[in-house]
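As you look at this complex, bear in mind that one protein chain is not there, while each of the others sits in place.
For reference, chains read A and B in written order, and residue numbers begin at 1 within each chain.
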Amino acid sequence: MEYLWDEMTLTFARTSMFPFFDIAHYLVSVMALKQRPGAAAVAWNNPLSSWLSAMLHCFGGGILSCIMLAEPPLKFLTNHTNILLASSIWYIVFFCPRDLVSQGYSYLPIQLLAAGMKEVTRTWKIVGGVTHANSYYRNGWIVMIAVGWARGAGGVIVTSCVELLKGDWKPEGDEWLKLSFPSKVTLLGSIIFTLQHTNHLAMSKHDLMFLYTIFLVTIKLTMMITKDTTVTLAPFEDTLNRMLFGWQQQFSLSEKKLESKLSSNGTASSGSKVTTEDSGSSERHAKKED
Amino acid sequence: MEYLWDEMTLTFARTSMFPFFDIAHYLVSVMALKQRPGAAAVAWNNPLSSWLSAMLHCFGGGILSCIMLAEPPLKFLTNHTNILLASSIWYIVFFCPRDLVSQGYSYLPIQLLAAGMKEVTRTWKIVGGVTHANSYYRNGWIVMIAVGWARGAGGVIVTSCVELLKGDWKPEGDEWLKLSFPSKVTLLGSIIFTLQHTNHLAMSKHDLMFLYTIFLVTIKLTMMITKDTTVTLAPFEDTLNRMLFGWQQQFSLSEKKLESKLSSNGTASSGSKVTTEDSGSSERHAKKED
Partner (left out) sequence: MEYLWDEMTLTFARTSMFPFFDIAHYLVSVMALKQRPGAAAVAWNNPLSSWLSAMLHCFGGGILSCIMLAEPPLKFLTNHTNILLASSIWYIVFFCPRDLVSQGYSYLPIQLLAAGMKEVTRTWKIVGGVTHANSYYRNGWIVMIAVGWARGAGGVIVTSCVELLKGDWKPEGDEWLKLSFPSKVTLLGSIIFTLQHTNHLAMSKHDLMFLYTIFLVTIKLTMMITKDTTVTLAPFEDTLNRMLFGWQQQFSLSEKKLESKLSSNGTASSGSKVTTEDSGSSERHAKKED
């Protein structure tokens, strides 16, 4: 039984992402670009600019990890096969007669399949990033976590910077306060794979890759089907926040209780303040007064 | 005859850009900086900031190609002779008594001579960029095109980023949709020199350098004398756009014709829509509805 399990996970870990999983990743990325307002018009007016945006969406994570490790950001352009594949996907998505590709992509089973396959590539990217960083800084585990995270979920930073430079996006302070769900799971995966790589986790790499991929794909498909984005990680985050930062709230909470007892006018505002602080969630709005 | 031709192009290709062509390039760049609103005041109030802007205008293309290839962006500061020359040009332009240099530069023959010599340096930069990228990634032709383009025309990106950081420039989405004319000819040159470097073009490098420089200088001087900026490349661009992207327009155009026949209420809007789509130009405004 164990031999069959080993066999299965090893075969899975040796699967090449090229071409089918890469195609799914490029398809999901380019469709995300197409759904931005004005993207189709940009493709008609300035195909070069549209092609460049598509390449940044497809290879953004790799570009960011190259910048972090002082490697040429243009390195992704040397992989001519993948560039040709991504460019073909871009061309077909934006210039197909009758917009057939977008219409086909609007069916949920197609979206689920593509999204699931894209999540598989995420695992490969995290593992690639962690291994690559280790070749630079042996046992530099913070660097390994950062590079794994960048390669798995960093594309959004690269595209946001470009949007900023193009004037299409004005950052609001709040946006940076909230890590998106893909970012959170990628950070989690990066930490786990770094622990495994530095031999702090008693599990083989191929077993971990298989289990983490199953986890990713399951979460992603569940979220797409149920349209619910934050179910799984919120309790875990709350616990972590209470442990590391929550005791300070408890401390000030008991102080407030003491103050309100001493000055018991019993106004509604202080009562509601005590109730608000009692939640202890990490999703508190930035305007909360302490 | 052929021997004379070879002799001439070889001598031309071995000409050093230092000092006369470099002086012309620095002069044109610093004058372009001086003509920005408020530049003279900045030079008086904060000479260091003005000097830095001037250096970015003069060496911006090289800085961008260094960033692309993960070389130190400060590498240009090690060439003390060129830095001294560019700094002297900046000092003379901004601090000459009675503003003599700006007055001299306002004469058209002087501007034509300087602009022509600057275009010669553009060829050298493209060739330098293509060769340099090839030393990093042998046969990485996309990288070679990108680095040649960056070194020949990338200065404007570096200075735009700095203007953005200084708050002097707010990007509008439309600006990035339109490649300037120097960018287009530099991209064309970069592609041609890359093809020559990878032995896909049956022409020697010195012949190509000579012919491309003649082309650049002729176009530039013609545009300055006639004040017309887009004559030469527009037909070529239209043809290319029709070939690669135009057939989709034809397809939707015949669809629209069919729809308007079937629902022939003959409103003015649909009639004008058909007329608009019939132009097929790539300079269509981004707000056009498809």
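Note that a residue touches a chain if its C-beta (ideal position, glycine included) is under 8 Å from a C-beta of that chain, and two chains touch if they have at least 3 such contacts.
Since this is a predicted model, take the numbers as computed values, not measurements.
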Handout entry: Identified contact with the non-displayed chain, of A:Val42, A:Met68, A:Val130 or A:Ile192
Key = A:Met68
Problem - Residue of A:Ala39, A:Val143 or A:Val156 touching the missing chain in the full complex - result: A:Val143
Fill in the blank from the handout: Touch with the missing chain holds, among B:Thr78, B:Ser135, B:Asn199 or B:Thr226, for B:Thr78
Fill in the blank from the handout: On subunit A, the omitted chain is touched by residues 67-70, 136-137, 140, 142-143, 146-147, 161, 164, 170-173, 175-179, 241, 244-245, 248, 251, 282-288, 290
Fill in the blank from the handout: Even though one chain is not shown, subunit B touches it at residues 38, 40-42, 44-49, 66, 70-74, 77-78, 80, 83, 95-98, 165-168
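What we mean here is this: only the chains that are shown with their structure count from here on.
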Practice task
Mind checking the rotation angle between the two copies, subunit A and subunit B? C-alpha superposition, nearest 5 degrees is fine.
Solution key: 120
Practice task
Could you grab the centroid distance between subunit A and subunit B? Build each centroid from C-alpha atoms only and quote it in angstrom.
Solution key: 37
